[in-house]
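All protein chains of the complex are present and in place, except for one that has been dropped.
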Amino acid sequence: MILNQYLAKAQGVGVHVELLSLSDLNRRLAALVGELKAKSVALPLIGWPEPLLRTVKTEVEKCGSATVSPRRRMDGSYEWNRSALGSANLGITFCGAFIAETGSLAFPSGPGLGTLASLLPETHLALSCAKDCRPDLGGYLAEFGADIPSRLTFVTGPSRTGDIEASMTTCVHGPGRVLHWIITGDFS
Amino acid sequence: MSPIVPNFRKASREAVRNSQVIAAVRKTANLLSGMMALAVANTPDFEALRNYGRTRKLEISGDLEKYAQSFAANAQAAGAVVHRAKDAAEAARLAIKIAADNGAKTAVKGKSMTAEEVELNEALEAAGVTVTETDLGEFIIQLANEKPSHIMAPAIHRSRAQVAELFTDRLGTPPDLSVEALVAAARKELREKFLAADMGITGGNFAIADTGAIVLLSNEGNIRMATTLPRIQLAVVGIDKIIPEMADMPKFLALLARSAAGQTISSYLSIVTGPRRAGEEEGPEQLHIILLDNGRSRIAKGPYREILHCLHCGACLSHCPVYRAVGGHAYQAVYPGPMGSVLSPLISGLEIYADLPNACTLCGRCAEVCPVCVPLPDYLRDLRSDVNKPPLMMKMAAFGAHTPSLYRLGMIAMRQMLKKGVKGLMAPALKEWTVCREPPEPQAGESFRDWWKTRSHGQ
Partner (left out) sequence: MNMPTTRRVSLFLTCGADALYPSVGRASVRVLESYGVDVDFPEEQTCCGQPWLNTGDAKSARIMALHFLKVFERSEAIVAPSSSCVDTVRNRYWPLFKGEPKLQDRFRKLASKTYEICEYMHRILDIPGLPPHPEPARTTYHSSCRTLRGIGLRGVAENYLKQMLGDHFVPLPDADACCGFGGSFSVKFPEVSGKMMEDKLGNIVLTGASTVAALDMSCLTHLSAGARRQNLGRLRFVHLAELMMEALEGKTR
């Protein structure tokens, strides 16, 4: 029910949203990476269900693309290689919560969670588990209680502007194309 | 400070003749108001939401300082540095000091009307900091060396063709680019600035008292860049932007997004609570928040308190028939249109902006669309009491108008005068009337009162 509401909302704001099974993921990823001729893919490694990350990483590398990920330093903190990140033309992120009411993807910050992967490349692919759909923004915010991350980012469709003659145009500073693949079935 | 004394009569006289600007303003204003109407129609409980917004804002504006202190304490606890600025000059000094203390030479800036109020760009540039506007509309007007003419759509007065010409001139792009190509050119130009900037400057759409968070909306993604990439972040926020709790935010967001651009939510919503935390690879090392008063505490205690409830959505501008006839620049104020005609004189001084409360036909459209029900026409009418000196003719007329015998004579005199030519005290008003119209034409024949008398006698 709320998943249907999410699908309608997300499509309404221009997200290419699809439901697919884990077994379909390899084929679909290969097609996307091929279509984009993505030489380099931004891929934060933290927070994923393990089978999902394994599939993504294996498939991207199989396609001959390099992955750019936040690197773990000796002291346990993470850092991006910003120039490598800047050249990635696809960002793949795990989205652990998406909001039916608004059609939004939620990305809390945290060590290794790398929200720049959903911002700098021209195409952003978010992967989620169907069970992670939330009814509304207020309810999701309440989940954090007093423990709000330093950056909580909601992405609702592509980067867009109407600043020239109110003519809606995408891909201003962020991605012009946002894909959201929601993986069905229990695999975690 | 700008040396020009604002004169709406003179500026608007020129503005109405600029058909290119008016056509561009009208096109966008029509689209924006159309999108808002659709979004509101698709929100069944929008009236309830508006009432919630107004009621909640009344609580806030009734105790502004309490919420400001609570916000400051919680933001500090989250690791931000909060500065209180009593006026624009102090805010500018603080911003310059923050840049200097951190050796910041370049800044990328997201759209902020509060920063315009502070004249932040001018101040930082004078102190040797290069500020690049990154919102496309603001980027356009920065290239053109202009001021925003709409609080939500700053370049509303420029057509695509004019923007293309400007880009060719300033960025060397090929002539006559399409909107898509112009956007791509701006992306390329600004991406480098984002990656290189020392400082990111933003405003704040909301500041949440109970968590110390700044909430920022953007569709382009420039705000995300400015709050993630540079090592220093500065947010300049008016104390009127504070709302009590995180739980209030989705409701105010719903009101703002629908009214500003007919959206349910903007493409990006960033909730920023303090600087980068231990272990994180992104976000600024320091987050500075300048809480700007600049008259707001004073306004909160006066009769125009509800103007502080304004969400700065711009709906009243896009719907205002005067704004649509003259564009934003004619107001010669940071805040134009209905909300600006109330706020600008209250912030900058009634004597400077005495024209603006009068620059309104009291048509009531603004109050009808305001997402938090600010009584804008009532305020504009009341402000006239503060700025206008009733002319002698009106004072005399007032005496006549409640004295039945004099009133009747006055009506007869008016009929005769309009038939035979206007002289004396009425002449100046008629001179202005006939700038665009012929004199009013009384009907021939007997007056109503004469007709009534004959009729009653006949019965």
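Labels A and B are assigned to the chains in the order they are written; within every chain, residues are numbered from 1.
The rule is simple: a residue touches a chain if its C-beta (ideal position, glycine included) is under 8 Å from a C-beta of that chain, and two chains touch if they have at least 3 such contacts.
Predicted model, so just to flag it, every value in this text is computed and none were measured.
Every visible chain touched by the undisplayed chain in the complete complex is listed here: B. Within the full complex, the residue among B:Lys66, B:Lys188 or B:Arg449 touching the omitted chain is B:Arg449.
Only one of B:Ala126, B:Ala247 or B:Ala398 touches the absent chain when the whole complex is considered: B:Ala398. The residue from B:Gly128, B:Gly302, B:Gly349 or B:Gly364 that touches the chain not shown here is B:Gly364.
Of the listed positions B:Ala126, B:Ala196 or B:Ala429, the one in contact with the omitted chain in the full complex is B:Ala429. Hidden from this view is one chain, which touches chain B at 8-9, 12-13, 16, 22, 321-322, 325-326, 357-365, 367-368, 381-388, 390, 394-395, 397-398, 401-404, 407, 411, 414-415, 418, 429, 432-443, 445-449, 451-452.
Convention: only the chains that are shown with their structure count from here on.
Annotation: 35 Å between the Cα-based centres of chain A and chain B.
Listing the residues of chain A that touch chain B in their complex gives 9, 13, 70, 76-80, 82, 86, 101-104, 109-116, 119, 136-138, 141-142, 146, 148-167, 169, 171-175. Residues 24, 27-28, 31-32, 78-79, 134-137, 140, 153-155, 158-160, 163, 179-180, 182-184, 186-187, 190-191, 194-195, 211, 213, 219-222, 224-225, 227-229, 246-247, 249-251, 253, 261, 264-283 of chain B are the ones touching chain A in the complex.
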